[in-house]
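Please see the structure below; I have some questions.
Every protein chain except one is present and positioned as in the full complex.
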Amino acid sequence: MNIYVNFLIISVFLINLIMLSSSRIRACIKLMALQGVLVALTPFIIPHSVATGVVIISVINIILKGMVFPWLLLRALQDANIRKEVEPVGGYPFSLLIGVAFLVMSFWLDSRLAYSIQVFSNLAVPVAFATFFTGVFIIVSRTKALTQVIGYLILENGIYFFGSILLSEQPLLVELAVLLDVFVAVFVMGIAIFHINREFDHIETNKLSELKDWIEPQEDI
Amino acid sequence: MIAILLITVPFFSGIISFYTRNDILRRGLLIACACFHLGLSCVSWFWHPQGFLSEWFTFDSISKVFLAITSMLFWGASLYGTQYLADESRHNKEGASDKKFFSREAVFSGCLLIFLATMTMVIASRQLALLWVGVEATTLASAPLIYFHRTRRSLEAMWKYLLICSVGIAIALLGILFLAVADNNQSGMLLSGLLTNAASVNVMWLKAAFLLLFVGYGTKMGLAPLHTWLPDAHSEAPSVVSALLSGALLNCAFLGIIRIYQICIAAGLREFCQEIFVFFGLLSVLFAAVFILRQRDYKRMLAYSSVEHMGIMALGLGLGGWGAFGSFVNMFGHSLTKAGLFLVAGNILSCFKTKKTSDVRGLLSQTTWRTGVLWVVGFLLITGMPPSAIFLGKFMILKEMIFQGRYWMVVLFLGALALIFIGMARIFISMTQGHPVEVDKKRIFREDNSFFRWAIPTLFFILAICLGVYFPEWLMTFMEVIMKRLGA
Partner (left out) sequence: MSMKIAQFILILMVSPFLFGVINRTKAFFAGRKGAPLFQLYYDIVKLLRKGAVYSFSTTWVFIAGPMVSLSAIIVASLIIPFAGHPSIISFDGDIILFFYLLGLARFFTCLAALDTGSSFEGMGASREVQFAVFAEPALFVSLAALARLTGKSSLAGIFGSPQIHSWVSYGPLLCLAIAALFILFLAENSRIPVDDPNTHLELTMIHEVMVLDHGGVDFAYILYGAAIKFWILGALLTGIIFKVSPYGWGVDTIIFILLMVLLAVIVGVVESTLARLRLLKVPHFLIVALSLSFVAFIISLR
């Protein structure tokens, strides 16, 4: 099954690159959902036996990341009534090259780590790290709040990918609790975006700069 | 068993609180739950039966200390809070346009109770992944609380808080996974298992895990340079929430760091961790010193003071020996004093209706003397005047620094503390002198002298002074157990 494993891993990484270079938020949401589903499918492709707990978690993961999160975010997108993202610092091609630079950095990091367990593919951990860095970069370089939430979910995808590569058994309840946490986080963030849009008429976070250290605070509560 | 009760009862009370329409009933539920929590916490100090899920949720000596502080603070804050909510509903009647499914106060009470439940979950967790779940849950539960007043600034503060803390905590999740890899997933992330397996742990992965967890939980704790959300969130939140955030939540994040520190000590990485603690602790104190000097918003100044004290706590832990002891004493003092100060700040805000320090004058005058006295006492306590527990904590940390011969650090530390004292003195004293400036004839600055509004801060300050003057014998032996656990 080695060929499918490597194809899956490279697709996860290519989705990162597409999201870094795309300005269309709808496409980013759907791609992030696809990436989450691919990551959730990893335990089935690793060549060893799969426990029932892992199956349940994977199914819940697929439902959450493939259906629930995109639905929440698309609704938030509709409420906020925007289509495209503002051009990030340096432009989209620069972001794309930064994504490739993250892959290089991840490979370097991976070479510094020593593994005591057998990893099924030597591409897997670097791609997990690269996804993690891509998520952080999207949060940092984009201004629309919705894209920052997408970046957070990409971050979570990368972390989950790392977890599913290296750790096969976790107690079922703990995994469920972690998933529940992420779900509530996205839910609260969606509500926050709704409020931001209603209050400010835009969701660009670089314009949220009223709170500073050396200006006058407001008069009334 | 007790731990499970302490988590689930507030959680379900919170859910019920969302759906309760009657204001009086809801406030009663809040107070009842707080009293229940306090009572059960006191009981848990002496009696801990094994029961359902005890493997995951139980209290050891370190967590008992944290539980006591959190419980105490929540109880005081809930009493103050009911008065606060009553005033709010009297002054701002919700208009027809605000009709939502859950009223603002219901969201407030519900989220407050869930916040207590999640904090208890962090304190009681012996399973590190569940501790992580608790820390993330505290972020999510406290975010709506910051937005209580529904202003633009509080919305901005809430968004920054939510995003920065969530990203930090996601980094901590990666750290937890690294920890599991270091341990080869043998002990199922249980603290006891990790401590016994510590000798066979892969040191490189453990170091990386420590760094990631330090960054993650350090963001939540407010260590510089990860503290950028703290001044915004703590100044824009309502005073009750600020008191709890500064007094209880930052401690919970500190507990998360302490847990991983325990594992590192057992694995022999103590010097590595201590250097990091010392560096970031000093950095936080210096940052706070610089930013406090020209503050124009008194709640923001209090928030930076929280950053400073978190830095002192990290610094003390990093020094070891008497420093670790001083760090814990500082924690007691800081939680009580800062919570009291934020509650007094809430009084000032509801009286003067402004957060500007330049607009608040004459707190010690006739009409607002209670608030003024409390404000001055709080100032003296928080900057480390001798009867305060904070003085004791800082003194022990200084002692340890001198023992270890780190004289340049003594100079830096004292210099920063002096700057902070100067900055805070300027603000506090200018607020208490003179006469109240009336902006228009309609607003008369009469303070709200309902009982809980001044009694709770007074209680907190008295407790802080007591701890500074007299350390009871049983508490001393308790602390010795904790110090032994932290290898000090």
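By letter and in written order, the chains are A and B; residue numbering begins at 1 in each of them.
The working rule: a residue touches a chain if its C-beta (ideal position, glycine included) is under 8 Å from a C-beta of that chain, and two chains touch if they have at least 3 such contacts.
What you are looking at is a predicted structure, and each value in this text was computed from that prediction instead of being measured.
The undisplayed chain touches these shown chains across the complete complex, A. Of the listed residues A:99, A:135 or A:163, the one in contact with the hidden chain in the full complex is A:99. Considering A:29, A:57 or A:123, the position touching the chain not shown turns out to be A:123 (whole complex). For chain A, the list of residues touching the undisplayed chain reads 2-3, 6-7, 9-10, 13-14, 17, 21, 92-93, 96-97, 99-100, 103-104, 107, 122-123.
Assume only the chains that are shown with their structure count from here on.
Taking each chain's centre as the average of its CA atoms, chain A and chain B sit 30 Å apart.
Contact residues of chain A toward chain B in the complex are 113-114, 116-117, 132, 136, 139, 145, 148, 152, 155-156, 159, 162-163, 166-171, 174, 177-178, 180-181, 184-185, 188-189, 192, 195-196, 199-200, 205, 208-211, 213-221. Those residues of chain B that touch chain A in the complex are listed here as 127, 129-130, 132-133, 136-137, 139-140, 143-144, 147, 149, 151-153, 155-160, 162-163, 166-167, 170, 173-174, 177, 180-181, 184-185, 188-189, 202, 204-205, 208, 231-232, 235-236, 291, 294-297, 300, 349, 353-356, 359.
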